[in-house]
Structure formats: structure tokens, C-alpha cells
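In this view, the complex is presented without one of its protein chains, the others remaining in place.
Chain IDs A, B and C follow the sequence of writing; residue 1 opens each chain.
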Amino acid sequence: MTGRQIITDAQNTWCPGCGNFSIQHTLKNILTEREEAGKSLDDVVLVSGIGCHAKIADYLNINSFYSIHGRTIPVATAIKLGNPRLTVICCSGDGDSYAEGLDHLIFAAKRNIDITVIIHDNRVYGLTTGQYTPTSPLGFKGKSTPSGTAEYPFNPVELMLASGASYVARGYTKNMNLLHNLISEGIAHRGFAFIDVLQICATFFPAADYYTPRVYELSDHDRTNFESACKKAREWDYNSDSPIALGTFFQRSLPCFDDTMTVHGIEPKDRQQAVRDLLLTRS
Amino acid sequence: MTGRQIITDAQNTWCPGCGNFSIQHTLKNILTEREEAGKSLDDVVLVSGIGCHAKIADYLNINSFYSIHGRTIPVATAIKLGNPRLTVICCSGDGDSYAEGLDHLIFAAKRNIDITVIIHDNRVYGLTTGQYTPTSPLGFKGKSTPSGTAEYPFNPVELMLASGASYVARGYTKNMNLLHNLISEGIAHRGFAFIDVLQICATFFPAADYYTPRVYELSDHDRTNFESACKKAREWDYNSDSPIALGTFFQRSLPCFDDTMTVHGIEPKDRQQAVRDLLLTRS
Amino acid sequence: MKNVSVLIGGKAGDGINSAGALVAQLLNHIGYNIYLYFDYPSLIRGGHNFAIIRGSEQSIGTCWKTLDFLLALNRETLEQHRDNCSSDTAIIFNADLVKSAGQGIPVKEILTDEHAPAIMGNSAIIGGFAKAAGIEWDVVEGVFKSYIPKGVELNLKVAKRAYNQLETVHPVSKGSRSPCPLLTGNEAIGLGMVNGGLDVYVSYPMTPSSSLLHFLAEQKEKFGIMVVHPENEIAVILMALGLAYTGKRSAVGTSGGGFCLMTEGLSLAGMAELPLTLVVSQRTGPSTGLPTYTGQSDLHFVLHAGQGEYPRLIVAPGDAVEALYWSAVAMNMAWKFQVPAFILSDKTLSEGTYSVDPAAVSDVRGADSPRWAGTAPYFRYADVPSGVSPLAFPGTKDAVIKVNSYAHDEAGITIEDAHTVGQMTEKRLRKGELLTEEMRGYTGVNVSGMHDASTALFCWGSTKGVCNEIAALLGLRVVQPVVLSPFPTEQLKKAIAGVRSLISVEENATAQLAALAERHGIIADEKILRYDGRPFLPDDLLVKVKEMMI
Partner (left out) sequence: MKNVSVLIGGKAGDGINSAGALVAQLLNHIGYNIYLYFDYPSLIRGGHNFAIIRGSEQSIGTCWKTLDFLLALNRETLEQHRDNCSSDTAIIFNADLVKSAGQGIPVKEILTDEHAPAIMGNSAIIGGFAKAAGIEWDVVEGVFKSYIPKGVELNLKVAKRAYNQLETVHPVSKGSRSPCPLLTGNEAIGLGMVNGGLDVYVSYPMTPSSSLLHFLAEQKEKFGIMVVHPENEIAVILMALGLAYTGKRSAVGTSGGGFCLMTEGLSLAGMAELPLTLVVSQRTGPSTGLPTYTGQSDLHFVLHAGQGEYPRLIVAPGDAVEALYWSAVAMNMAWKFQVPAFILSDKTLSEGTYSVDPAAVSDVRGADSPRWAGTAPYFRYADVPSGVSPLAFPGTKDAVIKVNSYAHDEAGITIEDAHTVGQMTEKRLRKGELLTEEMRGYTGVNVSGMHDASTALFCWGSTKGVCNEIAALLGLRVVQPVVLSPFPTEQLKKAIAGVRSLISVEENATAQLAALAERHGIIADEKILRYDGRPFLPDDLLVKVKEMMI
């Protein structure tokens, strides 16, 4: 299909001012560019979890697997294993992949499966109306913690570095140029690409006034240097006040799981012969 | 109970030469010391997962919760929340807490719940007869990967540092003095203590000949310095050949989850009044 | 007029739920029993939300299709609910956004005049409604003062402006009962569990159970309970079991997908004999399904979830009063028999609002397992005749308390020999028999309507409300098992004595209650099923039941 309408007719139900619009818009532009570059959109698959972020599966007119809460990544991993020719993009939430299904995220990084994971990190459960997530700051007053959480957030960028991710970046929905570059790079990166996107939740965590003066784009940063990636990653801990680096923290090249797992299928009739041969060895 | 027999009469079914004996012996000694110091063993609870390691719950004659595969840590967390006076020790496997239930481990670190987690890291699923785990080296030929794994191991020490653990150490079942110190320290540490123990699996991963010449004890290391903890942690990546540091990588003091979550219970009759009062506000 | 029905509708974010609650309180305060149904899609702002508030002199648990009042905050409300209007329906609307017959309120003008913020627009609508219904101003004033947390004076000014502008077109006569507490099903479950001794509530948010988490989190200091929201549902149930091990009465709450993740822990509870209370609030499945709509399609799943065999209690209350009572019972039975006890709810019950007689609050805590006498050694799984081994909790002097997910001996040590396995299985089965025996002492099957009618509606959970209403109209019997496991076969047989036509009314596609009853020798003759996420309405059900009766 060429020149396809990239946005479906599904009614968009995000709140006015929601940062998800920026992510959708960015993906739309990237898909358009891809088509313009002569690459088919038929080979792109979007996988999402459950949450506000995940509605993007309804809105983008491309192949999609609208999965269940927290399980975006094993689905995406398997789609890549099932057909390595596909470009697989995961849109996941912070509740989704940092709480419910954190283990899958870490294993995807460990395996270096060639998928691109975009975390719509609004630091809150949006769709279930505002509870804290693993990136909410200490003391966050959500509906399940009306007197404030008792937990520090973890730093997903740091965690991903420790897990062996081969592309690690942070974006912000109010910096769409950079977001475009990061997601494009992530898709182009051969291996596991992780992008934590500070996504504004207009309703439950409207943090733009906090982020905007603090964010800056990484420059003069050697993305191939793991130590300095860690250092930059730790500058902001998702809790204390400090400058917030945006951009690519780290990138390196490693063998991909989808490559090393590749199987050479055999013809049905050869299979049946293989079964018969196996039986012979048992009699 | 004083002077209690610390080992039960249950038949021990570990293989000859198994490193689990060293861990059991160390715990036995620590418990004995505890008793000798006048502290009751009635306040100690051991929580285990499922696997060879977990059989320790049958063997130590103390309170125990022999849980299910991968779920050691939420049980232990809750026992501490339920009764903060208890000393809670988790014996878990690498399959248990690095694969099946990794998320719980990270959240326990994040929350700084005051429990001590000992990972019997034999780098293999022992009880299910020898499959790779997240710390098995790349190319490990286990029963589920007869032609070798396609995954690098992750580094649990690094992961725990990134997750906010407040006590992070590595032991070795062939260095029982150190093991004794680390576990004692872990228990004494107020907050989440993590000890990755390189445990020899005599049957499926007999790595003593590999470890013994490479291990060394950390000295001249400032355990309060996070950066150098990370550096030391990264020296050996559970895959490539390098010296293997043993000892305490990191320790710091942080508020504990069990403290911040503490509730002041109220009397049953006051509760009923509270229910009545609540109803009044709704009529 | 003995019955009044009000619909208020607008966009998500318009505060329809709280506006609905105010309308409900107005009707409560003029002497009616209340039922409120809240309908909303799975989104945060926009879309179409509505609440139907019904007042009746009878105790009620369902809506009626035809409305007395339609309060339209936007045009969509009018369009979507035309079918619910008759020529008698009084339509009150925001004149800035809607054109319609009926009485418009110039909301923007009122707000501007009063220097009030936009969110106070609903007060104008409610003020207008009060006038249209002929509700006295001091009732409005009283209700606003009790239920508006902030800026009540300004809200009252806004309401009064609308009140003064509108006509009383559809006077609602006063009812005869005195105002009583209004509770959602989830609130009632929460209070019931607190009454049953709840110490810790552990939950991961999932509609339609989340409002229970929010309610208990909000009230936790008041009740002296701990509320924990962990990383996922697997942690939830394992934490609850860890807490039970320390002697804390814990409960978990979730819906279908989250419950899936709890099934392994459930089986552990069965084997380790750890008391556990589970609230499972059903929504439309399978999978994510319709998160904010109702369903009754998880009964068999809950009945059989978890590998292996072990006794469990399942109660499915039909309204908030039952929820209050049975939740306490469930908590107690979990502890008395060291078994999992389920409170099976559905979206209609969990998020619907009901009038609750405060007399329904009684202290039902008390039931508990025997405690260890203190003579060491302690046997956690002592094979006593009842099957219920005495409890001790860690920290008890001289007790070594070993719980175990493996087959184990009386001391809790793993064993593999056939004899002990059989023995301990039988011990657990005996607890099941004892639980069955115990539940015979409770009214596990409610019978209402005409007790000697030969046609009976056979229902469970929230559909009780609509069945009662139809039964009253048609002179039928209603048979509603509240206890679903252990199945109250004898009580049920008694309850249907003389019934020639048993009609199962369920919100699922496979008639799960009927299937369960069939396994116990009780056959439903007819089935009326609905599986589109919406609760039965009396109007529709009436037609269907009549068809069956021809």
C-alpha cells in the first residue's frame, strides 16, 4: 500500500493536551518518511500494552497487536522472531513495562532483540485514573497512595544500561524534533532500542512546567562510552531536582537475538520423513 | 526456644559436593551465634522459592515459608510488613529471582524493604536438571539449549546497584569465612540486603576450578562510593574471563519500606465505630 | 409518585459521577431508597458518561428505562437517551450547548454573574433539577453543605440562580423513609471486610475493583489498616499470603485479567492452608474486553482456578447490603477454615450506589481458627479430626512454623510418600466438608418475590435487583444463591420446591449458574442471557420473561 492514510478513523479519546498526541504525530511522520523512501508500511508492526498510551494501536493505520497490560515486549520479541523482516515498534507505558511487566523489558535488553521500545513515561497510571508508577517521585499522592508513596522511583535509563540494552535514549513530548530523531534512530538501530519518553499527562501528572526549564539536549557526549552514559543517566534520578538530559545516552553494536535464533525451516514432506527417521532410532 | 537443634531431621537430598551445604552451614552458624548472643530464633523467618536451593527451608529448624518458584521476595516483603520485629531471610535461586520473578527482586531493592536476600547463584536450574539461567554464560549448553544459548548473561550485581539496593555483595560457597561475614552483615543491615552467592552446582555447573583461581576479596574498596561500586561490579560480567571480586560492593542507609508503611492499628470496637462514622458521612 | 428516575449525562471529566451522587442524595433526603448506575467508557476526558439515579419507596437495585428527568450537560446526552424519554420526561439542559424542548439553563451566564469557575456548572443543573422536581430549597442547601467539599457557598449561589429560574414541572412527592447511607458495592465490600477484621488490603488497580483500593487507601488511617499497591498482581497475592502467615487478615482485589495472575498464588493458599480473602469484580471479557462494563462470565473460572483440589468459599452478593454482610462472613470463613474465600462482584454491583440501612453493620468478626496451645513442638499441619490445624504466628515462643507449597507432613516438611500425601489431601478435604456444614447455618440462597410462584427467576450477583423488580410485576419467585461454593444444593432444592419453570437470568453467554446447578442435579428450564456489557433493564427483561411464560 502506498500513500496510505496513516491515521485510522477511530475516534481519538486522549485528553486535550496529552503528550501521546506528540508521540503519535512523530510516528506518523516517521512512517510517512518511510513510505516516501520507498519502504512499505506493510512490514511495520506496532505492539502496545494497555493504558492510555496503548490506544495508539487503534489510531495508527498499520499492523498492530493490541496486547495486554505489561506484556507488550514478549509479543514484540516473538513477532520479530517469527518474521525477522518485520520492523517491530513497541509502545508501552510506565505502568506497563516498569511495573506489571518489568522483567520482560530487562530480558529484551539482555537478548538484544531487534525491536524499538518507546515508553510513554507519564509517571502515572493514566487509564486507571491516576495511581503512582515506578517512576513517580517519592511522596506522590495518587489514588492508591493518598498520603504519598513510600518508595523512591527507579531510574529506567540506568536500569536499561545495566541490563545490556544496546540503544538507550530519553525523549520528551514537548521536544518533537528530538523525539523524531530518537525514534528514527531507534528503529534504524539494529538491536534493542529503548527510548524513555517523558510524556505529559495533562490530567494526572501535568509536569511540563517542571520539565521544560530543566531539560537539555545531550551534546559533546560520547554515546559509545558506557561509563559516561551511566554518569549522564544518573544526573537526574526521576526524583530530585536537577537538569534533565535528553538524547541518546548509549549505543553499541551486538549480535541480535533474532539473528542467532534463526532456524532453517524444512518442507512438510521432509519433516514427515524426519519424524519417521526419528522413530527408526527408537525401535 | 534456646539451644535449639538448628538442623531438622528431614533427609538432606542435595548432591554430594553441592555448594548449598556451605550456605546451610553458614546460616546454621549465624543462627547459633544469634542464639548465643541472647536473641531468640523465634523471630527469624526463612523464605524460599522452589529449586535445589529452596530445600534449605526443610533443613533449617526455624520458621519458614517454602513458597513457589520465583515468588520468594513478595512473600518475604509482606512478612516484614506484617511483623516488622521479625528478621526475614530469603534464600532464592538464580532461576527463581533472576528469571521467573526478577521484577520482585528489583522492587524489593527499590523499596528498601528490610530483608536479606541470598541468591544461590549456581547459574543453572538445578532441580529441573540443568537448563540455562540469566547468569549462565553465552553459549551455555543446557537441556533446553543443547546447541548453546543465544543470550549474554546479565550482571545481577550491576542490576541491583541500578535498582537502588542499599546493601550489595557477592560471596562464594568455597569461601565460607567471607560468606559468613556477608550474610551476617546483610542481616545486620537495616534495609534491603542483596548477596549474590556463587554457589557450586556439582552436577550441572561444577565451576569451582574456574572460580577459585579468579576470585579475590575486595579490599581498599570504599563501599559507600556508588561509582566505584559500579566499577567493581562491572569488572566481571558473568561471561568474559576476568578477576572476580567478592565482598561488599556497596552499602548506604536509606529509609525502609517497613518503617514508612507502618500503621497504627485500632481496637476492634473503635473500628466498628469508624465504620459507623463513615456511614454517617454518606447519609 | 412512588418511583423517580433521573439521568444526568455529559462528557468524561464533566463530573457526572459526583453530580449523580448529589442527585442521589437529594432523593435520599426526600425519603427514597436509591439506586445509581454509572455508565462510562474507558477514557479520561471526552466520550459520553451518564448516571441514572432512581428513587423508590421499595428497596431497589436496578434502573428503569423510562426517565422522569433528563439532565443534559451536552447534546450527546440528548441524542443518546431520546429512547428513554416519554412525553412526561422533564428535560433540563445546559442552554449554552443544547437546544431542546424542556427547560434550558444559561449556565455560562450564571457562572459569569456569580464569578464562579466552570466546574460549578453542574450545580446550576442540579439546582434547576431540584426546582423542576419541586424539591424544597433547604433540602438542596443541606445536601450541598454535606457533600460539597469546597466552595459550598458559591455552589449554592449558582444552584439557587437556576432554582429560581425554573418551573416545577414534574413534582416529586416526598417518600416515607428517613435518609440513610448511600454506598457503592465496592465501599460496602470494603466496610464489610473491615468489619470482618481486615488488617491489610493489597491490590493493583484494575477496573472495576480499583475504587475499592481507592476507598480503603483514603480511609486507611480511620480504620487502622495498611493498604499496599505493589508492582503487579502476582506480588499482590503473594504479599497477602506472607501477611496471612504473620497473622494479619489480608485481602486482595482485582478483576479477571489480574485474577489470572493470582491463580498460582491461590493454589499455594490451598496447599499451604493460608487464609485469604479475594475480591474479584467481573467485567466484560474475554481478555481486556470492556474494562468499564459489566459481566458475569468468570464464575466457573473462579470456581476452578489454580491447579489441584482444595476447598474454597465463594459468595456473590446481590447488592450493597449483602456485600456489607457477606464480605465480613467471607473474611471470617477464610480464617476459620484457612481457605481462600472469594467475594465475587461485578461492575454493576461494584460501582453502583445503593441505600444501606446502618443497622446492617454488625460486628461479625469473631470466627477464627483455633490457636496453638503452646506445647512444643508445633505442628502447623496437625492432622486434627476437623482438618483445621491450630494456628501460631512467627515470633511465638518455641513455635517453629513451617508452611510449604510442596506436599508436606504435619510439621510442614516436604514429603513424597504416598501415605502422607493421601492423608494430608484428606485433611484438606475434611476442611471442605466442615465448611459446607458451616455454610448450612447461613442463608446461602435468597428467595424473594412470590414465594409459592411456580415460575422462578434464577440469578446471582447484581442481577438480583432487576429480577426482583420483574418478579414483583409478574408475581414470580426469585431464587438467588449468594453462596456459590460450597454449592448450597439442599437450600437451593428447598428454594425451588414447587417451581415448574426455572428461568436462569445471567449476564454471560453460557449460563454459568445454570451449568453449575446442573452439576448438582438442578436443571434450569430456560435461560435469558445478556453479554454485551450492559446490565439487564427491567423493561427488556420483562419482555423476555413474558415470552418464556407463554
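One rule holds for everything that comes next: a contact is a pair of C-beta atoms (placed from the backbone, for glycine too) under 8 Å apart; a residue touches a chain by one contact, two chains touch by 3 or more.
As the structure is a computational prediction, the values presented were derived from the model and not from experiment.
So which of the visible chains would the left-out chain be touching?
Counting the whole assembly, the omitted chain is in touch with A, B, C.
Sort through C:Pro205, C:Gly257, C:Gly412 or C:Pro538 and give me the one touching the missing partner chain.
Of the listed residues, the one touching the omitted chain is C:Gly257.
Of the residues C:Leu183, C:Leu268, C:Met439 or C:Val545, which one touches the chain left out of the display?
C:Leu268
Could I get the residues of chain B that touch the absent chain, sorted low to high?
13-16, 50, 52, 68-70, 99-102, 125-129, 131-132, 134, 143-147, 203
What does the interface between chain C and the hidden chain look like in terms of residue numbers?
41-42, 234, 255-257, 259-261, 263-264, 266-268, 270-272, 282, 284-293, 295, 297-298, 300-301, 303-310, 405-407, 416, 418-419, 421-422, 425, 429, 508-510, 515, 518-519, 521, 531-534
Mind pulling the chain A residues that touch the left-out chain?
Counting over the whole complex, chain A touches the hidden chain at residues 1, 8, 10, 40, 42-43, 45, 47, 50, 55, 57-58, 61-68, 71, 74-79, 81-83, 85-86, 101, 103-104, 107, 261, 263-266, 268-272, 274-283.
Going forward, only the chains that are shown with their structure count from here on.
From the mean C-alpha coordinate of chain A to that of chain C, what's the distance rounded to whole Å?
Result: the chain centres lie 37 Å from each other.
How many Å are there between the centre of chain A and the centre of chain B, using C-alpha atoms for each centre?
From the centre of chain A to the centre of chain B is 31 Å.
What whole-Å value do you get for the distance between chain B and chain C if each is reduced to the mean of its CA atoms?
That gives a centre separation of 41 Å.
Going by the touch rule set out above, which residues of chain A reach two or more other chains?
Within chain A, residues 99, 101-102, 134 contact more than one other chain.
Residues of chain C that contact two or more other chains, please.
Touching at least two other chains: 231-232.
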